[in-house]
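Please read through the structure below; I'll follow up with questions.
What you see is the complex with one protein chain gone and the rest in place.
Letters A and B mark the chains as written, and numbering starts fresh at 1 in each.
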Amino acid sequence: MAFYVVQFLTGLASAASLFLVASGLSIIFGVTRIVNFAHGAFYMLGAYVAFTLTERFSGALGFWGGMVVAALVVAAVGVLVEMVLLRRIYHSPELFQLLATFGLTLMVEDLVVLIWGPNDLLGRRAPGLKGAVDFFGQNIPSYDLFLIVLGPVVLGILWLLFQRTRWGILVRAATQDRDMVAALGVNQKWLFTSVFAVGVFLAALGGALQIPRDAVNHAMDLRIIVDVFVVVVIGGLGSIIGAFVAAVLVSELNAFGILIFPKISIILVFLVMAAVLIVRPWGLFGKQEAAARRTPGLTVNPWRPLTSGERLAAMVALIVAAALPLVGGNYALTVGSEVAIFVIFAASLHFLMSVGGLASFGHAAYFGLGAYGVALLAKMAGLPMIVCLLLGPLLGCVGAAVFGFFAVQLSGVYFAMLTLAFAQIVWSIAFQWVAVTGGDNGILGVWPEKWVSSASHFYWLSLGVAALVVAALRVMVFSPFGFALRATRDSPLRSEAIGINGKRIQWTAFVIAGTAAGIAGALFAYLKGSVFPDNLGISLSVDALVMVLLGGVETVSGAVVGAIVYKALNIWLVSQTDLSKLVLGGFIVLIVVAFPKGIVGVLETIRNRRRSASSKSALVTSRIETAE
Amino acid sequence: MSVAPILLSVEGLTKSYGGVHAVRGVSFELRAGEILALIGPNGAGKSTCFDMLNGQNVPDSGRINLLGEDTAGKKPRAIWRLGVGRTFQITATFPTMTVRENIQVALVSYGRQLFNLWRSTPGFAKAEAGRLLDLVGMGAYAERPCGELAYGDLKRLELAVALANQPKLLLMDEPTAGMAPRERIELMRLTARIAKEQSIGVLFTEHDMDVVFEHADRIIVLNRGLLIAEGLPEQVRNDPQVRAVYLGGGLMYDARHHEGAAT
Partner (left out) sequence: MRASRYYFLGAGLAIALSGMANSAMAQSEIKIGEINSYSLLPAFTDPYRKGWQLAVEEINAAGGIGGKKLVVVSKDDGGKPADAQTAANELVSSENVAMLTGTFLSNIGLAVSDFAKEKKVFFLAAEPLTDAITWAKGNRYTFRLRPSNYMQAAMLVEEAAKLPAKRWATIAPNYEYGQSAVAVFKKLMSEKRPDIVWVDEQWPPQGKIDAGPVVQAVAAANPEAILNVTFGADLVKLVREGNTRGLFKDRSVVSFLTGEPEYLDPLKDETPEGWIVTGYPWYSIKTPEHDAFLKAYQAKYNDYPRLGSIVGYETIKSAAAILTKAGSTDPEKLIAAAEGIAVPSPFGEISFRKIDHQSTLGAFVGKTALKDGKGIMVDTSYRKGADYLPSDAEVEKLRPKE
């Protein structure tokens, strides 16, 4: 019995640090609607800075003071980031801020290694809390008891802050309705900055508090960021109590889950999230989000099909690209093939995300399913390559049909997180089902047959398929289906009122996008000759998001450009420098500032401005306040 | 007018939320070509009633017979398929499309081409889209991005969209809300003209009593979920119960200046 009590308390201690970080993320998202990917980086920075401070200043004051000062220092960094970077892009398309914070995260990962060195750092134990307390023969670390108390205390402080201060009331109001706060004449700028500071402070404090238990290292950010997102979503976005309950729920399920299924940890949070979201689409304590209003002042260039001149130019460009084998060697062609494959992948996500308004955080699942489909068919069934290429993507199609059905019942960030959960579930199956998938050692020897084994032939195959898929997706964008999909994205109310079954349209789009991603994955398997679980992993999903955002989420061809720029640059940087993350992250941040609508988005805006400098558009007064 | 067929008949429509009776046993009819106004003070149950008719809300009891079918509990898209067009209090359009494309999407849906992956939409039923735009006087705006339109133009566009499925009935929720007075009159005249020409029945809710008394053929009045009056504008205007409900007996069309504030 004592054991179960202690296991419960241990779970509570784990929950405390998770809650601290999650609450910060939740507050930031609630008010600014920023999906702050850099939250893990701030957590890690908190740990590093606290390590330095607690090493330098000894004693109880040095330790506890060091923790708080570290969190304050990192919060100041957060303020700087908010003012210099994020303020510029609040009016950018949805999720564009994700790109900026992703770039920051990449930079921080390399920077901490440059500053603090590559080795894991062992911080001090907390003065006075080094030992353990005996509980009927079981030991409970006294630091755990401290954390168990700290969690609810922080929750209480936050609650008081939100209930009893003017600032807190404003934050709550902004969480519910951003426009209302603007209407109240509140200085929104400083509200956002202060909210960001508080959120980052909590993250950094959460990181600093790990010092007595963990080793400070440069992978801490990625270890926590996904779990924290999951906790926030399970609890309900913007709900602090929800974050607390979810942190406790996840931690306790893990603490007791491993007693029965020792391998459960790897997937537990995602199973919980998928279950919660299917039953409660807005998390445990979340409320249905008001339909997202378009950012005021944001005018979108209407999409139009290519003119005949542009079509010709595209054909010429394709022919020129097809001439690469005349000048390029094997390596250039292989890189070209890889870029072409990622063009397909990015275009497939673009179809879902830009056309359908459904930002998937787990799109790699269908890429990977296509790859595994090919690998399994080739290795287990021994089918010829052409058959594998045709049938392999069907696994992506089937996966998209099953998961898409549930995912399209949700929208916004909840949709994104459910797709992430599904992708992680697929990933863990590939990772754990060693007998079939080979686990993390993957499936080897999936090489192309003779007729395309040369680099140039495979390049032509990839380029040809990419051209076909991109063209097909483009035709679909301007097809009746594409318009129905955009209609569902633009106004669910109106599209329903003109007879469009939005969910079915979105589901179909999900299947189309999943199949196209599967085609990319199928080619990828043959390009690499092998398949690994990371073909389904989060980082690949994030890559796809970055490509679409980089190119311009509100354009038709942004994904193609984004994929080419990002992939080619990535390959080149990884080949040239060990600090590729720092450089790539810096590049992304620059792009974000210079091209706040993505590369193609800004190019189009410039072109349109030139074209129609004369025709001033009428004032948009679409927001009429009514009480009914 | 009495010879025109009945498009909509509502019987004993009832809805309550957690003990609050929003709509209590409301019954009325609407005939082809008839313009019927649904009015009442805030909280009278107009919106609830309206939402049940267009499928956004499910009644607890009562019957809705729309164009010969029982539509209680049906989805808005199913009701639209029966031949019902609708406009919203706050316009709902597709801001990233051009004006013409807004119409074309509706035409695509009407032509049951929603899952067509091949045809080009910008060329779809261009003539019909142009005809609808001309009908509401928006022909010149066809290529404009919808997101750039002034509010009054959006309202007209919405009317054109609502007409795309050649409806027999239009449901218009506060069609003139948020518009300048002159625009209001123009829009309602346009609506009335189209209704008469094409013999379309129109049910609308409205706060502006000028609009109501000028354009409605008949008026029904709700208060606290109950239907308290029904009849021609003259009859309703002089109904003591209605006068009592509206502004404590003051002449309601004299109170027009307050209407904007009341919304």
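By our rule, contacts are C-beta pairs under 8 Å (C-beta built on N, C-alpha and C of every residue); 3 or more make two chains touch, one makes a residue touch a chain.
In this text, all values refer to a predicted model and were calculated from it rather than measured experimentally.
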Displayed chains contacted by the hidden chain, counting the whole assembly: A
Full-complex contact with the absent chain, from A:336, A:356, A:396 or A:492: A:336
Chain not shown: contacting residue from A:153, A:275, A:380 or A:574: A:574
Contact partner of the left-out chain, one of A:84, A:122, A:402 or A:590: A:122
From A:156, A:384, A:464 or A:529, residue that would touch the chain that is not displayed: A:529
Absent chain, residues of chain A that touch it: 3, 6-7, 10-11, 13-14, 110, 113, 118-122, 130-132, 138-141, 143-144, 212-215, 217-220, 223, 227, 251, 254-255, 258-259, 262-263, 265-266, 306, 310, 313-314, 316-318, 320-321, 324, 327-332, 334-336, 338-339, 343, 431-432, 434, 439-442, 444-445, 447, 455, 474, 524, 528-530, 532, 534-535, 539, 556-557, 560-561, 564-565, 568, 571-572, 574-575, 577-581, 600, 603
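Please note the rule applied: only the chains that are shown with their structure count from here on.
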Rounded Å distance between chain A and chain B, as computed from the means of their C-alpha atoms: 42
Contacting residues of chain A [partner chain B, same complex]: 294, 299-305, 475-476, 478-484, 486-487, 490-491, 493-501, 505, 508, 554, 617-622, 624, 626-628
Residue ranges of chain B touching chain A (in the complex, touch as defined): 42, 47, 54, 75-77, 80-81, 86, 88-98, 101, 104-106, 108-110, 113-122, 124, 145, 147-151, 153-154, 161, 164-165, 174, 177-178, 263
